[in-house]
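With one protein chain removed, the remaining protein chains of the complex are shown where they sit.
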Amino acid sequence: MKKLNVAMIGHRFMGKAHSNAWRQVGRFFETPSEPVLKVVCGRDRQEVERAARQLGWEESSTSWQETVARADIDVVDICTPGDTHADIAVAAARAGKHVLCEKPLANTVAEAERMLAAVTAAGVVHMVCHNYRRVPAVALAKRLIEEGRLGRLYHFRGLYLQDWIVDPQFPRVWRLEKAKAGSGALGDIASHSIDLARYLVGEITEVAGHLQTFIKERPLRPGSGELAPVDVDDAALSLLKFEGGVVGTVEATRFALGRRNHNSFEVNGSKGSLAFNLERMNELELYIEEGPDSGFRTVQVTDARHPYMQGWWPPGHIIGYEHTFTHTVLDFMLAIDEGRIPSPSFEDGVKNQKVLDAVERAASSRSWERV
Amino acid sequence: MKKLNVAMIGHRFMGKAHSNAWRQVGRFFETPSEPVLKVVCGRDRQEVERAARQLGWEESSTSWQETVARADIDVVDICTPGDTHADIAVAAARAGKHVLCEKPLANTVAEAERMLAAVTAAGVVHMVCHNYRRVPAVALAKRLIEEGRLGRLYHFRGLYLQDWIVDPQFPRVWRLEKAKAGSGALGDIASHSIDLARYLVGEITEVAGHLQTFIKERPLRPGSGELAPVDVDDAALSLLKFEGGVVGTVEATRFALGRRNHNSFEVNGSKGSLAFNLERMNELELYIEEGPDSGFRTVQVTDARHPYMQGWWPPGHIIGYEHTFTHTVLDFMLAIDEGRIPSPSFEDGVKNQKVLDAVERAASSRSWERV
Amino acid sequence: MKKLNVAMIGHRFMGKAHSNAWRQVGRFFETPSEPVLKVVCGRDRQEVERAARQLGWEESSTSWQETVARADIDVVDICTPGDTHADIAVAAARAGKHVLCEKPLANTVAEAERMLAAVTAAGVVHMVCHNYRRVPAVALAKRLIEEGRLGRLYHFRGLYLQDWIVDPQFPRVWRLEKAKAGSGALGDIASHSIDLARYLVGEITEVAGHLQTFIKERPLRPGSGELAPVDVDDAALSLLKFEGGVVGTVEATRFALGRRNHNSFEVNGSKGSLAFNLERMNELELYIEEGPDSGFRTVQVTDARHPYMQGWWPPGHIIGYEHTFTHTVLDFMLAIDEGRIPSPSFEDGVKNQKVLDAVERAASSRSWERV
Partner (left out) sequence: MKKLNVAMIGHRFMGKAHSNAWRQVGRFFETPSEPVLKVVCGRDRQEVERAARQLGWEESSTSWQETVARADIDVVDICTPGDTHADIAVAAARAGKHVLCEKPLANTVAEAERMLAAVTAAGVVHMVCHNYRRVPAVALAKRLIEEGRLGRLYHFRGLYLQDWIVDPQFPRVWRLEKAKAGSGALGDIASHSIDLARYLVGEITEVAGHLQTFIKERPLRPGSGELAPVDVDDAALSLLKFEGGVVGTVEATRFALGRRNHNSFEVNGSKGSLAFNLERMNELELYIEEGPDSGFRTVQVTDARHPYMQGWWPPGHIIGYEHTFTHTVLDFMLAIDEGRIPSPSFEDGVKNQKVLDAVERAASSRSWERV
């Protein structure tokens, strides 16, 4: 089988998840090529070497510029903070590499558009890693909507609730720094909800919004007395209008105690409704109107006939978080093989960024803003 | 025991619930007086006579004007559509009657203020029937928040989802007519969520909003070919800012298939969270941060030590919808006995109306509006 | 409307629930007659007078013998502990009264048979108050099974879990005394599960069983140092074989902390399954096999087309524990009017008692026993 040589830039949380996906995909699915974990790239030599060993990469490097230029590399997989996405992706595209990039695609619309222009010009395959589209239950939701099982859509209701920074003593990490992360809950997690909204319902045309920072200063390091400002949002709230008359809400916060990773949504249509929560990601709540004995049913999305599940286990044997990356990598490989652009592409990344941008503008202008 | 003579104006859905409350309150609670279901009032003689028999009223009348003026009446209980509240309440107050009024207090802020002025001038006891404050689980939520169990509050998230008019053939009833109902989902059900938000969190200072009518014409009567315009909102969405930095959302819709009466909310604070859903109104979901083994716990609010539950059954034996009216009537009677104004008063009704009004203004101006 | 004069014997927990049912039934349902709460009977004059006032009875009496013999009484409603059921019921039947009797029908099979013989000989209408048959969700379960929606039945799984005596300092009340209560969890709550099993599935032919008493001595009174033996079971476990090849389990305990009133069951058939829990009594979990997107659906049994619900509130507005007694009384009144024996009759009471007896014999013989 032909090889697909991968270079991964960044090796922390997302790097661990992506590495696993590249290692596992061929064990559970028929892939058009064999992925080779060629080289992982990071700034600190010792750490990147340790990561290479731990995560299963053949080589390590401290220069992403050299790495993306290597002749033997087919794919560049970007797992770094958002402020570096654009430069790496553009260079990779110019070097003729297919590019998989973590979300949000960039920290600004301008950067995202520059990235889209570069991959388009280069004719390479590109994909943004909104992995939650490839939760089997979410893919099933998409299928049911496309089949018309919900009828005409009326409502989208998205929540992404976390609680990891409720403690005011939690330090000011890079995700709380605008220069690195671009924004807070908005870009980190609302971007997922917005991607799901676009995926399931369609394009967003107008938004109202509010951004809130509850804790304005935090220790620079754990336990440190030195404080640093938090210049991103702790919570992002928005109202949405979609093409075609659907209305929606998206709320994202890191201040909802007890909600560890509550990425949930509900869609209501004229014939049915569905609801999902990532904390129970193997389940889809489905309501089909059939008279008084109807009710939300808990579909265990673990059957071989459900999206992606033919690769895994018998019904009722659940999969976990990292499997969504395996599905993403699988579809990225299939797209490369078939020479087409998968979804969500960098174009989706740009559109997502435009919604985030509109929310920021609306939060500032105190008015509805067009996307 | 001294008697408390009640006159009830209106006798349909709310009239049935209020009548039950007046009949039952003394059977399950120690009341300061004995309520007498003296007279029920309605426009159609035959129907109001039938209602009197069915619901247990001594007499019936077709004139609310005469009724509220009767010397032997102590309390006027208003269960009519919103467009008639003001006239009845003002007349009742001028006649020196204590007034219990269904929600929303009125169809406009001006009407509501006129009502408040009248009861204040007359020195009578007044209460608006936001009965959901007196769900034991909601009263427990209030107690926990007041005790500081949730710490500093950050988020309120209110949903009131119903599905009774999703069918476009459902007729244009009075609740879909602006002249009678004032507004649609906004005044009918969002008003409950806003009342709960104010009760649990505090005053709302600013709102953004959107009102949507999905089905713009409906049959004038069931099965009729004649269509009538729907001039109220099918769905009302809002973002809220509260005094003290809490942020919130309230969404109300009659287009969420499968959600029969999903009046739910969640509050997140620095030490804990709580969540409630009227469809499981005997339960409160409570999260108290105590480390990794914490989790949302389902409190069965059925213990004699829980609010109002000493009157009913042993733990685990649940109560239903109509009990909330019994608790409301109980507290109204206690307030009359003690000569104080209960909560929510007409002042709360005015404040609620001002929030509804701000949402309407914001929906129209496409900007945040001060309450 | 013709009157139906009721005498109620006993006035504590069950008396409160039955009184409410007699008062409420005519307010929410069309009844063939008007129930009159004529006389309540108890041993202590002061307490029974207080009960009469509180619960709405015209008169009180301290002699059940005189009461059941009164010419103006149509119905005797027995709400006393089990050791007194037989004498009261037999006397009432001989006096020509219709008899409604709390469960379990008696403390022994012999007593139950004597009662059945008496009501049969007298030709009066008789009913045992297994009120949970008349939870709307349970009646819906019955309807679905009878319609064949579950296909051939395979399994019944009944649990009745409570936790009110886990504390060893909880006193030795009458329910823990064999002479009064007959048995412990077995007769008090397993009897409900067994009634539901018989109602939904059919007759039980053979049982294996185990009875366990965890706390063998308790304070005679709250806080008392004087101990009294507990000579009934704290927990009753059984395996069941039904006619027609269905197999089942019933477990009842008062030692399941956190389970306040967890009367739950599940039925599995060749086409579907259903599950119920009294703590969420307005819901029925229904599974109909329709391929991989099937799932247990939560039916909110609150629609006017659901059993008994046409009397109450709109969809999503739940009812509570005491409503099951109202439904029982309604059906009892209809049966009297139509001159037929309702279900569950004293014959059901005898059959239930025979199952309880078989479990006791099996627990003692350490072998399966025929019912």
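Note that the chains are named A, B and C in the order they appear, and that numbering of residues resets to 1 at the start of each chain.
Here, a residue touches a chain if its C-beta (ideal position, glycine included) is under 8 Å from a C-beta of that chain, and two chains touch if they have at least 3 such contacts.
It should be emphasised that the depicted structure is a prediction, and the values quoted were computed from it without experimental measurement.
The chain not shown here is in contact, across the full complex, with A, B, C. Contact with the undisplayed chain is limited, among B:Gln162, B:Gln212, B:Asn277 or B:Gln300, to B:Gln300. If you put the hidden chain back, the residue from C:Gly10, C:Gly26, C:Gly295 or C:Pro342 that touches it is C:Gly295.
For subunit C, the residues in touch with the chain missing from this view are 154-155, 157, 159, 161, 166, 208-210, 212, 214, 235, 237-239, 241, 245, 247, 249, 251, 253, 255-259, 266, 268-273, 287, 289, 294-296, 366-368.
Where subunit A meets the chain that is not shown, the touching residues are 13, 17, 19-20, 23, 27, 54-56, 162, 164, 259-262, 278-282, 300, 302, 312-323.
Interface residues of subunit B with the unshown chain, by the touch rule above, are 140, 144, 283-284, 286-287, 291-300, 303, 305-306, 315.
Here, only the chains that are shown with their structure count from here on.
With each centre defined as the average position of its C-alpha atoms, the distance from subunit A to subunit B rounds to 41 Å. Subunit A and subunit C, compared by their mean Cα positions, are separated by 54 Å. Each of the following residues of subunit B touches two or more other chains: 259.
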